[in-house]
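Not every chain of the complex is shown here; the ones you see sit where they belong.
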Amino acid sequence: MKEPVNEYRLEMSGISKSFGVVSVLKDVNIKVKHGEIHALLGENGAGKSTLIKILSGVHQKDSGKVVLDGAEINPKNTHEGQVLGINVVYQELSLVKDLSVAENIYLHKLGASKFWMNWKELTKNAQELLDSLGFKIDATATVRDLSIVQKQVVEIAKAISEDTKVLVLDEPTTVFDPTDIKKLFNNLLKLKEKGISIIYISHHLDEIFKIADTITVLRDGIDTGSVPVSKTDKDSVIHLMIGRELKDLYPVRDLKIGEEPIFEVKNLAGKDCIVHDVSFSVKAGEVVGIAGLGGSGRTETAKLIFGADKKKSGTIFLEGEEIKINSPVDAAGYQIGFVSEDRKEEGVFLPLSIRRNISVTSFGSISSKLGFINIDSEYKKVLGLIEKLNIKTPSSEVNVKNLSGGNQQKVALAKWLSIDSKVIFIDEPTRGVDVGAKIEIYKLINEVAKKGVGVVVISSDMPEIMGISDRILVMHEGTFYGELQKDQFSEENILRYSIGEPLK
Amino acid sequence: MALTLKEQLSSPSGILKFLVKYNTVFIFILLLIFSALISDVFFTSVNLSNLLKQVSGIGIISIGMLIVILTGGIDLSVGSMVALLAVTFAILVNLVVLPLAILITIAIGFGLGSISGYLVAYQKMAPFVATLALMTIARGLGFIYSKGSPITFKTYGGLYMSNFANNSTLGIPNIALVFFIIVIITMVMLRYNVFGRLIIAIGSNEEASRLSGIKVNKYKFLVYAISGALAATAAIIVASRTNLGSPNMGMAWELDAIAAVVIGGASLNGGKGTAINTLMGVLILGLIGNILNLLNVPSYPQQVVKGGIIIFAVLLQRFESK
Amino acid sequence: EEIKTTQSSGNDTEDSGEIFNSKLDLTGKKIGYCTPSLNAPYYQALLQSIKSTTEKNGMEFISADGQNDINKQIAAVEDLITKGVDALLLNPKDPDALVGVTKMAKAAGIPVFILDSSINPSADFVTTIQSNNLANGELAGEWLVKKMGNKKMNIALLSGNAGNPVGKKRKQGLLQGITEEQLRTQGKIDLNIKTQAYTEWSYAGGLQAMEDILVAHPDINVVITESDVCVLGAIKAIKQAGKTNDILIVAGADGQKEAIKYIMETDFYGCTAMNSPVQIGKNAVKYAIEYINGKRDFDKTSFTAPLLITKANAAKYYNPKALF
């Protein structure tokens, strides 16, 4: 490796940015060395993604300076950023669904390339790249047909397909299970060895302490300085982020769980998916966790139950009586709720305001017989939830697409957690949510359970699922391989069941 | 923290937002002023009342088109429906008492719209194809039932409707009042009624709506049925204005209606659009035709100028919303 | 060019069939008719006349619709030829564009009769059966000048649709009639057409056009038109403006029953000229039968007689039950 001329590969200094009257970044500084993994942390809405987008050319800064390898740069668009060697995996998936995996990976090259497609070479290179990452994805598949995990992998492959100087990953692991995360980290370490500078954004502090060299914390658009990972610990980072100590991340589960199952599924199987022989029950007030590896069928199980996908067989009981669910409408009619893991496509209404998003599931309580909405009640309810979930926004009328990722997730949750349900399925409840807000969400889940609701939480986040569940079901290849009681909770046990092995 | 509507309006950025949201209103006012300046007869009450009468029919179907477009669909059948339903109304008005004739016509409109709605919502047909098929079918039926000739109103009920359609109340043509009432109901519905909220939600993210337990199919079905009922209302109005129902009515009106909705800033992808802006779109299109007629622009160049003004108006709108 | 004229009989009866002499047995013979569109009552009436006459005479009737599109009419004629007919009656949407298919018909051994509209003389056809649009227009124009005398005329012209050749002929006729008569009786031409508007041959189109015209040109006192249909809707606007006493309507065609009724009952609808779809249809079938029977010496054009309908003779041509 050639000895670098400048100490820092990248220096961003005095960066400020406002959207209209909202000031998002104020005089932010960050410096990244060659071959460094630099963690960028902060609460939801602190300005992390915005800073990255300025670096890559999506947004233009209002003031400040960006220096790459000693030369000032000003990318006007992401293409210019790419040419300069800045590649980003954005927080929101942005793939072209009607093209193949291979084309997506090399999309930026297609734009610049000659006349004819070289399908053979394109596919070969893409497949080699994907294989080298250790994920099993067919490069000729159409992106539309991939799972969300696979899509995320394609995003990562896309970013490293080019020779890159600075690689930015904005919350790349929110849909990953522990094995996927391990694979990703191995890849990042390889890139680091090659001297590539990596900026890594995540709300999983464990990850950060595993992989990062340096940490920069943003708070309300102001940077609080950078520290080497070795010189700090989790608690002080949290303190920097939210300005206070965090005692217990997971609320104490001291509530009474009902005797009888409120909800029961027997021998469920899906028509066009891997789910088969799924049986389980949830008691009133119980929080049941579903763990498993990516692609094991957790999401599909929830969707089957909710009526979003077609069942092949299976019976469902609610409060002891058999019910038929053929569509989400039926499910909602039985007061069953479902929060999707894919908030952009299935969770929120991006072009609509926060108020209109949240109200969608709860018109019953705020409207008259003829469907006229009591706007005062609506505001009251929505403002209450914004406050309770600490959604960072200037008003309830802001369109959800202008919220930060974590705040969008809170909106998706608010929609379901605010109404009276009997059972609720939450798929990856805290995707992209900061530690502070996670607590609020866990509290809310707890409160909901306290009301006698049966809660089913699907999560790839090990500490999370162990922290909030009363019982964990572990999925393996489309069916539950085993069940863990509270005293059996451990990462090892979950992983063993996940890969289809008995406990030691 | 969150502001109420009033607070939002009173802040400077609130006014800006208001301007952006209703910029079509300003384009319309601009065109209005311009028209008044270049033609001395434009701003006479007779002409303004003519203008209102001329746009009411298309205006009413544009509102139906708006709610269909809000769900992300499209209804190409409305023009032909106007023809078929005008014929239907003319037949009925000569057969049964007026209120019944009106009722049955609107019911038939609702029923025909339901067919499109059924095909789109429950058979998952592309709205363009389903309503195109219905467009052909409705026009064909119109010709069949009328035997190709206009059917004239012959009864007292017909006479009553014809008087109603050509007279004014408080200076505003009655049929324009009907149109305005429909606009106001739609405005209220889209803002304050669950139905309106849900169709906007469906148009902005159908999958999320489905997973929110919204009866997506039911609402998609309903908007086409309502569009059909509004086409019936428009048909009654245009038939009454000419005293007859002809299978040639409403030719290509679907295009005008879509244009009005889109000029009113709605997105054909759904989820975006307001009744007031659609009203403006309707008035802008009507005004362009009217002023060119008043200025005696010959027909061939008139089409060219009309296209030019549409482009100009929409560019202006873009400029304002920047 | 020789012109043959038959007497117009008007739109007398609903059932317009008439049996013609034929030496040959006509059963199994097919008459094909291609209309440019069916979007006008006139075309519908013409089709019905041909149909009932054909069937009255024991033949089979086949029709095809050009759907108001030159290319679709060509397709429609091609399909008729494919089906095989013994005579093809063609109402061409365009005088030049349909020339090709007449040749195609000829190659297939099918005689072509042009009706209502005209076709380029280079086409292969037996004869053209139509009303004399030019002469009819002239009669109406003359009548107008006679009626108005020296009074200053401010004229609005209501046309059908842009580029329609039949409309153009009628307009020429009207203007010629006016100017010729003025020259003859006043020794000068005072032609003041203040505006023209297209109505798309529709009631609603005429209504809207007239509303705007009355605003822009309040001094209009004469409306001339290429067809009754263009002005029937406009009357609403005239009534609405309270100008039925100030405006005189003169139509160059068609003798539609609603128009005749106005002529009988009011003073503002001055006259129209007979363009009887019933008569044209009957004649067309009659010529086709003659052709089948071996007659070949047809004149190139067979006009129905020019005929002006005014208050004086309107009752004779009024039939409330007529299709048109």
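Read from first to last, the chains carry the letters A, B and C; within each, the first residue is number 1.
Everything below uses one rule, namely that a contact is a pair of C-beta atoms (placed from the backbone, for glycine too) under 8 Å apart; a residue touches a chain by one contact, two chains touch by 3 or more.
Computed from a predicted model, the values in this text were never measured in an experiment.
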{"item": "Assembly formula [one copy per chain kind displayed, counts for the whole file]", "value": "A x1, B x2, C x1"}
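Going forward, only the chains that are shown with their structure count from here on.
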{"item": "Separation of mean Cα positions, chain C and chain B [Å, integer]", "value": "35"}
{"item": "Between chain C and chain A, distance of the C-alpha-averaged centres to the nearest whole Å", "value": "73"}
{"item": "Between chain A and chain B, centroid-to-centroid distance (C-alpha), Å", "value": "43"}
{"item": "Parts of chain B lying in touch with chain A, wherever the complex brings them together", "value": "1-4, 8, 13, 192-195, 197-198, 200-201, 204-205, 207-216, 271-272"}
{"item": "Chain C residues within the chain B interface of the complex", "value": "38-41, 43-45, 162, 194-198, 200-204, 207-209, 211-216, 218, 233, 236, 240-241, 258, 323-324"}
{"item": "Residue ranges of chain B touching chain C (in the complex, touch as defined)", "value": "39, 41, 44, 46-47, 50, 53-54, 143, 147-150, 152, 166, 238, 241-244, 246-249, 251, 290, 293-296, 298-300"}
